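One protein chain omitted, others in place.
In order of appearance the chains are A, B, C, D, E, F, G, H, I, J and K, and numbering begins at 1 in each one.
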Amino acid sequence: MPKLLVVNGPNLNLLGKREPEVYGNQTLDNLNDTLKKLASDLGYELIIFQSNSEGAIIDFIQKEAPDAKGLILNPGAFTHYSYAIRDAVKSVAIETIEVHLSNIYTREEFRHKSVVAPVCRGQLSGFGFYGYAMALSYFADTGNNE
Amino acid sequence: MPKLLVVNGPNLNLLGKREPEVYGNQTLDNLNDTLKKLASDLGYELIIFQSNSEGAIIDFIQKEAPDAKGLILNPGAFTHYSYAIRDAVKSVAIETIEVHLSNIYTREEFRHKSVVAPVCRGQLSGFGFYGYAMALSYFADTGNNE
Amino acid sequence: MPKLLVVNGPNLNLLGKREPEVYGNQTLDNLNDTLKKLASDLGYELIIFQSNSEGAIIDFIQKEAPDAKGLILNPGAFTHYSYAIRDAVKSVAIETIEVHLSNIYTREEFRHKSVVAPVCRGQLSGFGFYGYAMALSYFADTGNNE
Amino acid sequence: MPKLLVVNGPNLNLLGKREPEVYGNQTLDNLNDTLKKLASDLGYELIIFQSNSEGAIIDFIQKEAPDAKGLILNPGAFTHYSYAIRDAVKSVAIETIEVHLSNIYTREEFRHKSVVAPVCRGQLSGFGFYGYAMALSYFADTGNNE
Amino acid sequence: MPKLLVVNGPNLNLLGKREPEVYGNQTLDNLNDTLKKLASDLGYELIIFQSNSEGAIIDFIQKEAPDAKGLILNPGAFTHYSYAIRDAVKSVAIETIEVHLSNIYTREEFRHKSVVAPVCRGQLSGFGFYGYAMALSYFADTGNNE
Amino acid sequence: MPKLLVVNGPNLNLLGKREPEVYGNQTLDNLNDTLKKLASDLGYELIIFQSNSEGAIIDFIQKEAPDAKGLILNPGAFTHYSYAIRDAVKSVAIETIEVHLSNIYTREEFRHKSVVAPVCRGQLSGFGFYGYAMALSYFADTGNNE
Amino acid sequence: MPKLLVVNGPNLNLLGKREPEVYGNQTLDNLNDTLKKLASDLGYELIIFQSNSEGAIIDFIQKEAPDAKGLILNPGAFTHYSYAIRDAVKSVAIETIEVHLSNIYTREEFRHKSVVAPVCRGQLSGFGFYGYAMALSYFADTGNNE
Amino acid sequence: MPKLLVVNGPNLNLLGKREPEVYGNQTLDNLNDTLKKLASDLGYELIIFQSNSEGAIIDFIQKEAPDAKGLILNPGAFTHYSYAIRDAVKSVAIETIEVHLSNIYTREEFRHKSVVAPVCRGQLSGFGFYGYAMALSYFADTGNNE
Amino acid sequence: MPKLLVVNGPNLNLLGKREPEVYGNQTLDNLNDTLKKLASDLGYELIIFQSNSEGAIIDFIQKEAPDAKGLILNPGAFTHYSYAIRDAVKSVAIETIEVHLSNIYTREEFRHKSVVAPVCRGQLSGFGFYGYAMALSYFADTGNNE
Amino acid sequence: MPKLLVVNGPNLNLLGKREPEVYGNQTLDNLNDTLKKLASDLGYELIIFQSNSEGAIIDFIQKEAPDAKGLILNPGAFTHYSYAIRDAVKSVAIETIEVHLSNIYTREEFRHKSVVAPVCRGQLSGFGFYGYAMALSYFADTGNNE
Amino acid sequence: MPKLLVVNGPNLNLLGKREPEVYGNQTLDNLNDTLKKLASDLGYELIIFQSNSEGAIIDFIQKEAPDAKGLILNPGAFTHYSYAIRDAVKSVAIETIEVHLSNIYTREEFRHKSVVAPVCRGQLSGFGFYGYAMALSYFADTGNNE
Partner (left out) sequence: MPKLLVVNGPNLNLLGKREPEVYGNQTLDNLNDTLKKLASDLGYELIIFQSNSEGAIIDFIQKEAPDAKGLILNPGAFTHYSYAIRDAVKSVAIETIEVHLSNIYTREEFRHKSVVAPVCRGQLSGFGFYGYAMALSYFADTGNNE
């Protein structure tokens, strides 16, 4: 079964535990279970990773990308300054979809700029948990003709 | 059957006819047919509109929004300066998904800023025709709990 | 009876129908009726126009300005980028008062700059419907010594 | 009789004495007399104040605002940098109309920004002496439904 | 006879009627007649169009470009913000010469930037009516070796 | 008994009288009494001054600084533009602690920059009335080894 | 005994060992011992942490915040770009005081901006080791009425 | 004997008393005595004024300018933000020479911009006390052919 | 026979020898011969000059302008920073046409700004060698009614 | 034998494995072997370190710097934002040479700024693997007279 | 007799010949004669130089500075970009007075910045020819106590 990577950046492990008015009350584990099931239905295996550490995220991407078909990446706050993650994505040349739970363009000015976006296939912003499913579907439905 | 609006801005009527290396060779009519069928399967009626005129797009949104459940909006180049379309979306208070065929964050600097994004539910960028289907699915799958 | 023009830009036709917490619940038609009556009392005929289209607004100004004594202009969102309307006002050399319902200096950053202001006699911002009456009175009371 | 405050900032005491080509040849005393009479006709008492000193203007606003219905404020050059006057207006929470004799948007770049505007009800710019009368009328005509 | 397009943007229909000290007193009709005659002498048919509407200009370019050898484009004030016209020119891939009557680099700051220039063959600025003739000659003289 | 100066800038005399939701409902007099008592306990005499006038504040600093051990300075809105107060502090070379009641970094953009900070020992922001006590303690506890 | 967290960012472990002319010659261990004793006297237990790793700091904050009354945070150089730490502080919603040994407003331009400040209760800058004690006292003295 | 005005802004009264390494150890009184004697030799009477208050400076300029031939103005820190003093100078239309003791272009960035310069005849920067004498000589030597 | 000047700036002597993919393979001598012949046909004598030295270009313009009817100026890279050449053109008050071989608005950002443009009659950009002929024709055809 | 440190930042472990068209096809291990041999010939021992983690790099520098003569530092993407690494280099006061494989001034805008450069002896950019050897030679050849 | 240098930059040789409304109708030769005579009276020999070439000016300064007491420098347009002349002045460490005929702060934006000012003793702007005499007097009167 082909693999897809899901990487969540800093503080996303708090999902459902904090600030429910912004991010809802589903936890990251709920999200992961739902996604894995959906992936399985679509014929994909998911390798899921979360870390608050930029270096650990880069290590993960470098290690797993060679065997994976794609990467669903929510870099959290790293979105706005981690040129190192950007370089990692570019270096391993994996097709990547950037996902943000909230619409980053309705929030603080500094969240409007993604330094990762220029090396991604596309960006999804504002669809909550559903955004990960959209990204998954994209890989499943367009996987053959890439 | 609930209605959804699909609005395409300037020059999107040339899809499939010009610059195939950027936008592929499917025409806007092909896109529309495919979308309508998909919508129908999901239980929605699509009202589709394209115009090169900012005023006509605003007229359409004002007229159709009150009877529709959502708006899939690709403002084309208007994305970057049409505060009038932004105000129209905000005024009619319709849930709106902004869609861009190409990843606007990999193109010219001026395309990196969307003046429409702050009044939308979310933004999809870089998924080609498939992005419209993703937006459609979002409305279909989340339509009840909004 | 001397004529005055009143031009309202995009989305102002929704007045009183949408966002009453911002703009009140008087409709544009109410406004127009009130203004016409006031104008009549002051000895002026009003030619009133609203459009969501920049081009239509320019056409109107070009056509009507030669026979009019002044222009009351609320360009809506065009205020912030329509150099074409600015050029129209400047070209026909009609005395123009720029009016905004809300105080544009308390709203989003992009609304703080008017590209039309430099070719107008003056600007009125934040007085709601009453601002049009103030503009009308200005023309009536200063009409002779201009 | 309800009171309204009129505050004029630095150099406005020179009105009618200097630069008549810009500001006309009516003196501030003339303006004040005319305004007082107009106010009286409308049922208001005017407390008028002019100073070249930022501190004196703040003192005046703090002292008189509690007993007044509104403030007509022409901060002169302080418009562009006196955050202290802005804070005074905000602190006493008096409804305030900012008035400028000339259209500040047709003058030097630094005059295009008002630091006072965001705490005012509205702004009037470019109507000469008549602008004060417009502000007065606004208070008189909208005074009840505030 | 090969065709060339001439497109004039907003307010250029007022040429010769307003602001003669800036633009001279030749009307657009005069210009058009002179240009047509010159084109005819050079073996070209001219399709001439003026509109105050951005959308109409895009419609015209999309419709006429496929049959034409080149486009002489004076976008008027749209020069400075119409990314939609820029996209139209780029999409139809017609060789385009941007023309401005006055030298835009001696005027207001906002006129110094053309968003259309990057998709044009070249730009002519400051030569009045004669600029159109220069553009015409360019097409005639270089038409073969392009 | 060694002296310390406390200087409060414009509008701080309104403390406790206006905007209690921002600044609480203790008055400046309350603050001063509390501070004087605390200072006395710590073996210091306080010279306290408030003015809405930049010039008066400078006069005070120039006059009192030579006999004082330190200055607790809350310049209010002058924080953001009074280079004259900055120069006064620097000229008299008195050890100065800048205090702000609210956290200025959570408020309007213009409040994020202090022109006074570069000539101060340190800055305290966001601790309400307690901030003055913190500054006082700093002087008391570090007074000997400076 | 209620807990308070103290977090020191990168290179603060070198305190007292390097650059004594800037930071004095007390080591971080000295600081910690002094602080712990002071905290104990005030009835608080301190959990102290230092790391050169952004991820480790976030991990610590996420883990310890739920059981703590407050956080004294000196993010070192992370102050100026770690939006991830900012998000951590905001997510766990712990009352936080930002502390800097030196006055960051007298140093390099890049140190003048704190991305962490907007989510903190307040900021202390320039008081050396004493700043931590000031923060501690703030928690102790205001702990009840928060 | 024709009069010349000399105006010194905030903190210049401390000359010779503070920061001698920057400004020397001559006091303002010394300067004034020397200047008066020099002026007398050149046939001019000097009216000399210093204040830390912007308003007092404007009052002085408004009052004395009508009877004077020229103004030697060192606005101190007001140089960089007092548009009110600028307007005063412009309003009274007196020939003005801006003088700075130190070379403002070798100091902090904010001192590089003078808002007063555009309304002055000329600017002298960096010549210490001697700069006032240079200004005086200019008035004396060019007074007739102005 | 009236004279026209042609001035080419740095590196234009390499035309046709280097980077033919950008500038074609015609040499500057070819260009000059062609231009001289064309000028002669139109009744003008050309004085042609090329230099890599800003000073030499200014010397040439100062010396030759008084006897010439116009100047065709391609300042090469000096276009973007030589305010000295700009001043030279302005000082000698010769009608000047700025010519660029390539469309400078499609190249590096720094080439988009011409410091010379504001003192020229007009600008021609992107027409290769033909641009010089266009400028020549302009002088020939409009020479009488200037 | 004196020691020198070599530190490579994020993604440099992928050298020779990815993007060979940019970085060549030598691996980091090859580089390290070659460098060690060269160092040995020059009488130096190399301590080589690579990490994708900012914190780990700082830990390494803090630990090894006291025993080393110099540091050859290629911070990869951290070059552009890691003020924490900058502070580490400054704190340990080790002579440091910044090395970049590619010429960072020919790449994306964000790569043009190094936040580390101001605390280094010098910078080498664009010499590929050879740059490390150049740095090594610098230390060897200038080591005595530092 | 001690020597002073006078250096005039590009286009200043046209003084009195062009743009008399800006610069008067005295020629540079007149200026030089007057200055030489004045210098002679004050006991100085003047070495005067003008060039349109940046390189020639640097050559002159390098060659003559070692034997001179001071430099009066009017760099003309080089004022605004010649960092090379700035470096020359700094390298030879000669006391330098920057002189501008017109008040550069009343002219185009680009003339407001002098890159030479930070290495000069002082700056004189707006005094016409008289400014050179003022500079000369400064050297004469302060020459001993430098």
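As a working rule, a contact is a pair of C-beta atoms (placed from the backbone, for glycine too) under 8 Å apart; a residue touches a chain by one contact, two chains touch by 3 or more.
Worth saying up front: this structure is predicted, and the values here are computed from it rather than measured.
Interface note: of J:11, J:82 or J:125, the residue touching the hidden chain in the full complex is J:125. In the full complex, chain I contacts the hidden chain through residues 9-11, 13-14, 18-19, 51-56, 76-78, 80-81, 110.
Within the complete assembly, residues 103, 105-106, 112-114, 117-118, 120-127, 130-131, 134, 137-138, 141-142 of chain J touch the chain that is not shown. Touching residues on chain K toward the chain that is not drawn are 53-56, 58-59, 62, 81-84, 86-88, 90-93, 115.
Basically, only the chains that are shown with their structure count from here on.
Note: centroid distance chain B to chain G, computed from Cα atoms, is 47 Å. The centroid of the Cα atoms in chain E and the matching centroid in chain J are 55 Å apart. Distance between chain centres (mean CA atoms), chain B to chain K: 63 Å. For chain B, the set of residues that touch two or more other chains comprises 53-56, 81.
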